[in-house]
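Left out: one protein chain. Kept in place: all the others.
A and B label the chains in the order they appear, each numbered from 1.
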Amino acid sequence: MLFAALACVADGPTFGLSRAEEDPRTLVFNNATEPEFIDPTQATGHPDGRIVQELFDGLTEYGPVDLAPQPSHALSWDAHADGRGYTFHLRDDAAWTDGTPVTANDYAWSWEHVLNPVYLARYAQQLYFVERAPLYNSSRVFVGPDGTHLEAKRSYVVRLVEDHEDLDEGWLVEVVDPDADPLTVIVREDCEDLNDLAGLLDCEGAERRLELPADKAEPAWPMANTRVLREDATLHTPGGDVGLSRGEEVVLIPGDKVFYPTSEKTGTLDLSLLADPRGERVRYDLVEIEPIDWSGTPDVEDTGEEPLDPIEVTLRTLSAAELRFTPEVLGFRVDDDHTFTVRLSGIAPFFLTLTSHTTLRAAPRQAWEEHGSRWTRPENIVTSGPFTLETHIVRDRFELVRNPDWWGEVELDRVIAYSIDNLHTSANLYRAGYTDLVVANDIPAEFIPILRDKEDFEVSPALSVYVYRINTTKPPFDDVRVRRALAMAIEKEDVVSVLKAGQLSADHIVPPGLPGYTAARGPGFDPEEARRLLAEAGYPNGEGFPRFKILYNTLETHKLVAAIIQDNWAKHLGIPVELENREWKTYLKTVNNLDYDIARGGWIGDYLDPLTFLELWIEDGGNNNTGWTDPAYDALIVEAGRTADPAERLEKLAQAEAMLNEQMPFIPIYHYVWSELTQPDVRGTHPNLLDQHPIRYMSIER
Amino acid sequence: MTKQVVAGSSLWADAWKRWRRHRISVASAVVLTLVVAFCVLGPMLTEALLGHTYEAQNRALGAAPPSWVHPFGTDILGRDVMVRTMIGGRVSLAVALVATAVSLFVGVTYGALSGFLGGRVDAVMMRIVDLMLSTPYLLLVIVLMAVIPPSQVSIGGLDGSIILMFAALGLVSWLILARIVRGQVLALKEREFVEAARAIGVKPLTILFRHIVPNTLGPVIVYSTLTIPSVMLSEAFLSFLGLGIREPEASWGTLVNDGANAMSVFPWLLIFPGAIMTLTLFCLNFLGDGLRDALDPSASRT
Partner (left out) sequence: MIGHVVRRLAAILPLVLLLAFSTFLLLQLAPGGPFDAERNFPPEIQKQLEARFSLDAPWYEQFGTYIVGLADGTLPSMKRPGLTVGELIGSSFPVSLTLGTLAMGFALCLGITSGIIGAIRQNSIWDWSTMSVALIGISVPNFVLGPLLILIFALGLGWVPPARWEGLETMILPAVTLGLAYAAYIARLTRAGMLEVIRTDFVRTARAKGLAEHVVVIRHALRGALLPVITYLGPATARIITGTVVIEKIFQVPGLGYYFVQSALDRDYSMVLGVVCFYASILMVLNLLVDIAYTWLDPRVKLA
């Protein structure tokens, strides 16, 4: 009957109809959704990346089979002896499509553009391994007089809980580093006996410092004097007026002066125009930091010494005009037009995978200066890669054409990328023979059982993981025994067998496939032990365990997984669990606010190293969201960043992973896979962990 | 030509006779009753006879075409499509009925009060209605559904998305009804029986709701028969867009959406819920036609 007839179309060795009659020099595919940006400094996810990586070259390019760095703009590179940096030698035949040659200055300009917070680059974190990058991104590092580098450290206010030396209980005092023990306290003459914050901030007197044991004080307030302008304003400086725009950040200096970091001016302005978004008040003290060591690179030896003790300089004694917010403080440098040196904040052998990343590719300064944010329109755009942009219709398609001046060779003349965000439609288009491939995971899950035997379908391991975060700030989840019990009571094979797409169950977070890394295995499925632990924690057979909810965002897969886990916990531990589904934005907000009990989450690795998963869980990790921290864990991560020997380094990371397995701030459930459909006549694409398939390597044999 | 005996024959009896002659409308009513029975009683029967429920998953089976065991086939989780169509029908019909009831309640009360109170109050109240009619209400409803998380509105066992639907759709349809009722009330309140009641000393509100309103029921019923399918369609369309009924509940709209997604490989997921829904709307349309003719034969026929 009708069903059989329709099903007939699905018969045949490939899922997609043959495209043998189509032009072999044109590749057509659906790019999963309309990209948000095609400016490399602003681009975010994979759909953005697929277009950016064909228009713009980077220092290196992902190798076609194993992602190993291939020379691109950089013909060769030297690793620094201490493992904390690289010097890149650029080719001299690379040029922008407007004729200007590509030089190291382009990279310096682009990377600064990514890290300068004024430009609001959302993926700035990709550059955070560069020395000083995180500080720069938060406007906290300046160059002072005589070139000293200064870091603006937050100071905090604490209240004394008992008398200490000549300070009385109940007083508010400023503290340089709230995590230190003993605390270094700043006391200002004639300002000691203050109980209000505003008074403390405005007080000016001679300073002295003394030490205070941390247990004698309790946190009172973080103070801030960095504010955001709520509307356009004019800064009146001795050298003339400066126009400032809404959203810019300025530093408030007592005495009603304002310092504008972006262009080093200080002056006065109507303070009512400043917004204080968080309602907090935080002061920054300037602390001198060791300048970046450029001497003798690439032969810098790691002496293993700790950084020098900072010399403490406060903002008020230094004229704000003497502070410069400039890329000089950043860890990269242009040695000459074709030499670019980068210093990293730790040992990062994977950095050369990052140099192929979208965000680290150079953007054309000349186009940006001429057209502003409209520089990526087809009529304005300037590119450096194998293709240039001919057409862009929002929500319809991008059309790229071959760049005849490119230094390399490419087999395609034209690339058409549709921007359809409905994956069923995308699959239908492929099925009816209108596209050459379906990008990873743009395939509806329900089709997978049918696709399994098709020649054009391929499944490969992905560097990503599906976890259940546990809110460790909420009892009873603050008890590690409870967390471990929950983890051990899940039969993960059950979950994976339902999803049917070849995912792998996970008992630890780092997915398999990273060369040289032997992961620390976590506790597997052990219901007996789980019950024992739960009983030990005070809930024998689940009695008395409070009702809680599993939070997930609305998607069939998540619901399925949650239902299975709910089942498992009821069966093996006797704990009744509820499911709670929220739509995407609400779910994000709830997780960020730590408003949940257990929440589903996922992460895709950015580079080929276990650190991309392990660095999530350090204190203040913006993507941690479990409330869990452990200074020993943080120390281990930092130490790994100082270990030059690759094998030793990976071992330290494995130890860190073992800590996570021990403490269970989250439960790893499974590792994803990439499922893709590719017409058999498309060559040059290979499955890999990061799902990077540079189109420049592809060709079509028809 | 036989003369109708007027004595003892009420308005309703006349209407009933007229309606019975409209064969297609009667047939539609019968089919509709069958569909309702299908949706309301079906799941229990199916569970008894075949053992399926709407949530029982058979993941090993996955999506299978129609067979004796699963007359409408199964979906990707192995759930029986026939039972899900029945359950979906319950939700769709319930939403249509409740939303229409909401709009009836609001519209009749508003229109009746406006017509009865007359004068300035009436003018203002009708102005408000006109204002609301001139705005693209549906657009606001879409924004509302997209933006209010159903989780915030759940009451007891009833999922928030269903409650939102009742409110949103009910609030769209009451406007024209208010106008209609108001028009009727304005005409009726000048009649003798109202004057008589007033003379006796019956309280105004009682006059309004006990005497006048029941006489407006003709057009109200006609309008409702138009509203029910339109509300059902709105619910389905919102659910299709992903804004309406959400997991774990299902409605015909969500079933059709899921079916449309998978139709290139599992066409039965689209065809059965779609056919039943179309059949229901078809019958509702014809039933409405018939009722309209029966209750208000002066309206032009199409």
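Remarks
The definition used in the following text is that a residue touches a chain if its C-beta (ideal position, glycine included) is under 8 Å from a C-beta of that chain, and two chains touch if they have at least 3 such contacts.
Just so we're clear, the structure is a prediction, and the values are computed from it rather than from any experiment.
Taking the complete complex into account, A:Asn137 is the one of A:Asn137, A:Thr341, A:Asn581 or A:Gln679 that touches the chain left out.
Although one chain is not displayed, subunit A still touches it through residues 5-6, 9, 17, 34, 36-37, 39, 117-118, 120-122, 124-125, 134, 137-139, 228-230, 246-247, 249, 275, 277-278, 373-374, 376, 393-396, 418, 420, 422, 425, 428-429, 431-432, 434, 583-586, 588-589, 592, 601-602, 622-623. Panel shows subunit B; residues 131, 134-136, 138-140, 142-144, 146-149, 233, 236-237, 240-243, 253, 256-257, 259-260, 263-264, 267, 270-271, 274, 277-279, 281-282, 285-286, 300-302 of it touch the chain omitted from the view.
One rule holds for everything that comes next: only the chains that are shown with their structure count from here on.
Centre-to-centre, using mean CA coordinates, subunit A is 50 Å away from subunit B. Subunit A makes touch with subunit B in their complex at residues 2-3, 6-7, 9-10, 424, 427-428, 431, 444-447, 449-450, 498, 500, 554, 556, 559-560, 580-583, 586. Subunit B meets subunit A in the complex at residues 59, 62-63, 65-66, 76-77, 149, 151, 246-248, 260-262, 264-268, 271.
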